[in-house]
Each structure stands twice: as C-alpha cells, then as structure tokens.
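Shown here: the complex without one of its protein chains, the others still in place.
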Amino acid sequence: METTAREIARKLGGEIVGDPEVKITGPARIEYGRNGNICFFANPKYEHYVYTSKASAILVNRTFVPSQPVAATLIKVDDAYQAVAELLSYFQSMKKSRKKTGLLHRLFGQHRIGRGTHIGRGTWLGDYVTIGSGCKIGRGCTIHPNVSIADNVTIGDDTVLYAGAKVYSDCVIGSRCILHANCVIGSDGFGFAPQDDGSYRKIPQTGNVVIEDDVEIGACTTVDRATMGSTIIHTGVKLDNLCQIAHNVEVGAHTVMAAESGAAGSAKIGEYCMFGGKTMVVGHISVADHTTLAADSVITKTVRESGQTLMGYPAMDSKKYMKAYVKFRQGGEKEE
Amino acid sequence: METTAREIARKLGGEIVGDPEVKITGPARIEYGRNGNICFFANPKYEHYVYTSKASAILVNRTFVPSQPVAATLIKVDDAYQAVAELLSYFQSMKKSRKKTGLLHRLFGQHRIGRGTHIGRGTWLGDYVTIGSGCKIGRGCTIHPNVSIADNVTIGDDTVLYAGAKVYSDCVIGSRCILHANCVIGSDGFGFAPQDDGSYRKIPQTGNVVIEDDVEIGACTTVDRATMGSTIIHTGVKLDNLCQIAHNVEVGAHTVMAAESGAAGSAKIGEYCMFGGKTMVVGHISVADHTTLAADSVITKTVRESGQTLMGYPAMDSKKYMKAYVKFRQGGEKEE
Partner (left out) sequence: METTAREIARKLGGEIVGDPEVKITGPARIEYGRNGNICFFANPKYEHYVYTSKASAILVNRTFVPSQPVAATLIKVDDAYQAVAELLSYFQSMKKSRKKTGLLHRLFGQHRIGRGTHIGRGTWLGDYVTIGSGCKIGRGCTIHPNVSIADNVTIGDDTVLYAGAKVYSDCVIGSRCILHANCVIGSDGFGFAPQDDGSYRKIPQTGNVVIEDDVEIGACTTVDRATMGSTIIHTGVKLDNLCQIAHNVEVGAHTVMAAESGAAGSAKIGEYCMFGGKTMVVGHISVADHTTLAADSVITKTVRESGQTLMGYPAMDSKKYMKAYVKFRQGGEKEE
C-alpha cells in the first residue's frame, strides 16, 4: 500500500508545502514518525517534533507557521485534528477487507438462531453466537464470536457487536452503532423494595433499553433496562469503557462520557455534554445541555443553566473548585 | 393480557377510589401513563403527575389526600413503593413463560459438561455453555448462553446465570441467586510478594468464593477468590454492576452496594449496610452493621458504631462533610 503526499492532499482538500511526490506508506504518531509515514500536528505542546520528525509528511493546520526549517512535506488543512479521522479512514479502507460474506458463513459457521428471527442481507455472524427468537437484525451487521442476543431484540443496519457483547431480551439498538467486547445491554436495573425485616424484595425490571443510531458503547460498559418504559441512549452518544447507565436514565444526543463514568437511576442527561472519566450523576436529577464535567466529579443536583463547566463533589463551577482547592492545599502546607 | 383495577386492588389488598371496572393492560411510569396503564406514585416530587396523568389507575399510599381532582382510579395501599414489586411480578407472571424445558434442551442444545458433574431436574442450559467436571448444579436453574463454569463448582436451586457469566473452579453459589451477564466469580485475588529486584512474585490464590442464597450480582461485577479460605457474600446481598470485591472480603447479609463500588482485600463489611455508587472500603478493616455510605466516598478506618451515615475521603459524618464542604466552597467564591 503506497500513496503520495499529493494524493493525500487531494483527498483532504489540503495545500502542499514541500515535495508533493514523497511516498507515503502509512500513518504514525509524530514522535515515532519515520520515512514513509504521515504524521499530524495539532497540539502546540508537540511543536518541536515538527522540526525533528523523520516522517515524510506532516498534516498541519492552515494557520501554522513554522519557526524553524522543516524537512517533511507539510499538508495544510483547515483543521488537522478533524482531518486525521478522514486520513485514518482512508488508510483503513486501503487494507483488503477481511470480512467474510454473510451467506457463506451462515451455512458453515457455528451459531444458533431462534424461531421467527430475521437476519438481514450481508450480516456476518461469528462462531458461537446465539440469537433468541423473534429478533430482527438489520443488513450489513457484523456480529463477532460469542455474542449473545436474547429474544425479541431489534438491531438496525450496519451495526457492529464485538466479541462477547450481551443483549438482554426486548432491547432495541439502532443503525451504525458499535458495541465493544463484553458490554452488557439490558441487564436488570438495581431496584429492590426494602421489607420490614431489613431484607429486600426484587422489583421486576419490565422495561427495556433503546439505543438510537450512531451510538458507540465501550468494552465492559453496562446499560440497565428500565423498571418500566425505557432506558434511552440517544443518537450519536459515545460511552467509553466500563461506564454504568442505570435504569430509566436518558442520555441526550451527542453526549460523550469517558471511561468509568456512571449515571444513577432516572437521571436525565442533556445533549452535547462532555463528561470526564470516573464522573457520576446521581439519580432522579436533570443535567442541562452542553454541560462539561471534570474527571472524578459528581453532579448531585439538577443543573438548569446550560454550558457550565463543573468539578468536585458535589460538583461546582470548575474555576471556583480549583480556587477553593488551592486554599485547601495551603492548609497542608502551613506550619502549626 | 387484560385485567381490572378491582382485580389488582384485590391482589394487593388495596382500596379503590373511582371506577373499579376500568381496564388495565400493563404498568407504566407516571409521567408516561396512558389509557390502560396503571402507574404508581410514592415520591412527593412527582405529585403533579397524579393530576395530569392519562393513566387509567394509579397506585398511591393510603395516607395520600389529593389536593386536586384526579381522573384516574386510585388504588390505595399501605406502601405504594413496596406494592410495585408485587404489581410488576403479577404482570410478569401473566406473560407466557418462554423458558424451554430442561430435558429437551439438554438433548438438542450445544453445550459441554465435564465428567462427574450432576445437573438437577428442570435446569435449562443455553447454547455454548461449558460446565467443568465434578460440579453440582441444583434444580430449576437457568444458565444462559456462553456461560462458563469451571471444575468443582456447586450451585443451589433456582439460580439464574445470565449470558457470559464466568465462575472459576471450586466456588459455591447458593439458591435463588441472580448473576448478571459477564460477571466474574472466583478470579484470582490481587496478591503479589515484592521481590528484592522490585518485581513481584504471584501469591497463588488457593481459596474460593462462597455466595449464599438470594444474592444478586450485577453485570460485569467481579468477586475474587480468597488467598486461603473464602471470600464470602452473605445471604440477600445485592451488588450492582461493575463492583469489585477483593480476596477474603466478607459482605454481611442484606447489604446493598450500588454500581462501581469496591471493597479491598480482607475488608469485612457488616449487615444491612447501604453503599452508594463509586464507594470504596480499604483493606483489612471492618464496617459496622447498618452503615450508610454516600456515593463516591471511601471508608479508610474501622467503623465500630453502627447506623452512621458517612461521606467524603476519608469518610466522616455526612452532615459534617457537607458543612465542611460549604466552607471549602466559600474558599472558591471569595475575592482576593
């Protein structure tokens, strides 16, 4: 697989500074770039690598003005970070596809499919996959080995379930979703009625999980089914690994939650929010759209004003938190 | 599936205010209730829905006195929240059971069972289940697809293992337990002896895990085997998703731990405790019965007095924590 800086610039609508004919064989991180690599530079912290890199080409912002001589061919684009997604997709599409055809594998593979289940054209099933009865699986899906899908599950088109993902009965998953290995969709919500003797009686969790289109769910992430109704993950949401979404939670469209985050029962998280790792939203509250939550912070009350950046436990304005923390820290410095 | 308000009131020992003959087809959350639904109202925060709901019937506490006219039929019970568990069980039992008979499936299903393993009557095995040698599996269990149970494991009656649950050798699981998808029981404790060169030598984890009756274990929750002896989860404990129970921990009867909680090695947690999400108990300490721990808090010292509510890191009395946090927060407000 070989291309040129000129060809890449053409794909990305970029402008070339340097030799357009330089051969490019693949992408690399700027600190590891060698002959034949194309790298990208967007974070100012890494500028020195631009001048020392052995890469053949570097993708940069159109506004970038080198302060020293650059050996590599530069490809200037409007937004180097955004262009990387396209660049990597381009290289990935040049690799020969390893996907087997759905039909052949359906004849010779090992898997079990229940009665009344319909599987769309071009969907590939890995070995030891089980799909219950009454399911509708769309076209062009890839269902990796050891996935289990229970009864009456609906999945849209072109969705990928990686190895070991589990989907409980009655859940609905949209199109173009990616569910990573060993994630669990539709497990029972954590609902128990305390009895007079201090023990608990299980409250049946009779609802389901609805995941809309273009959602990505991380490895070992769990999304519980609703007690009644649906736990809803709206369009375009991205959940990282090891996140927990409790029963009856609603996560608004295009919200992203980093690893090990959680939302407790019936929390309603707005659209376009960005949550750092290990964050939490307590139950039965709402969080406004465009809320940013710093890592390891906990929202404990409804957030009505959109666009805030919060931090701490209970979460407060992040600048105030850092200011308060400076004083807290001074308490440990002073001599007594 | 159709019933009436009268029939439900009879089941729950409730009193009817309004039309007893109204048709009920299923439960719903009060904010989404429509014609044919029965809803419940217990949290005062949601009272306004009682007056606007389109549900046909609403389950309320006997003490509830409406302040406005109510269109729905009211069913008054002693404790509406407790009655919901019964109500949902009632609707669930009315759905036709989808459970296959154990015998048929044992003849035609795909699974592998080791030598000397006994499986009780009426136990259903999903596809691609593996059970090692020398196991005793009770009656009426449901073992979903892709579960692996290693050698010499004992499981009681009527226990459910959802898809992908894994049980290491020598573990003991009681009756009427529910193990959710992709949980792991009996993995090695995290024990390593530091060597003179700074590397670590693995300490063999030769014990097991004992889970008593009526325990529920969440999806992707992990319970490590003991170094020697047993890690013990006592009767009626409920662990939410993504919790971590380390080697030689003991969790007392009827204690509940919300998602992403953890207990470090040899911690001994009392009975009837309630731990919020993302909480932690450090190793080698004890926590008294009836301790409540607020979300995202860490108990670092033995708690001797029972019935306390703790918060923070290190955890302290929760009211004092909140008071201290108010002062901390003021540190971020003041102008300098």
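Each chain gets a letter, A and B, in the order it is written, and its residues are counted from 1.
Following the convention adopted for this analysis, a contact is a pair of C-beta atoms (placed from the backbone, for glycine too) under 8 Å apart; a residue touches a chain by one contact, two chains touch by 3 or more.
Here the structure is a predicted model, which is why all the values come from computation and not from measurement.
K.L.:
Which candidate, B:37, B:56, B:123 or B:227, sits in contact with the chain we can't see?
P.N.:
Spelled out, the listed residue whose C-beta touches the missing chain is B:227.
K.L.:
Just to verify: which one of B:67, B:93 or B:195 makes contact with the chain not shown?
P.N.:
Of the listed residues, the one touching the omitted chain is B:195.
K.L.:
With the full complex in mind, choose from B:150, B:173 or B:257 the residue touching the hidden chain.
P.N.:
B:150
K.L.:
Which of B:13, B:204 or B:307 sits in contact with the chain that's absent?
P.N.:
Of all options in B:13, B:204 or B:307, contact with the hidden chain holds for B:204.
K.L.:
Going by the touch rule given at the top, which residues of chain B touch the chain that is not shown?
P.N.:
Residues touching the hidden chain, for chain B, are 110, 112, 128, 130, 133, 146, 148, 150-151, 164, 166, 168, 182, 184, 187-188, 190, 192-195, 198-204, 206, 220, 222, 224, 226-229, 242, 244, 246, 248, 260, 262, 264, 278, 280, 282, 284, 298, 313-314, 316-317, 319-328.
K.L.:
State which residues belonging to chain A touch the missing partner chain.
P.N.:
So the residues of chain A touching the unseen chain are 27-29, 32, 43, 45, 81-82, 84-85, 88-89, 91-92, 98, 110, 126-128, 144-146, 162-164, 178, 180-182, 214, 216, 218-220, 236, 238, 240-242, 254, 256, 258-260, 271-272, 277-278, 295-296, 325, 328-333.
Methods note: only the chains that are shown with their structure count from here on.
K.L.:
Where the CA atoms of chain A average out and where those of chain B average out, how many Å apart are those spots?
P.N.:
27
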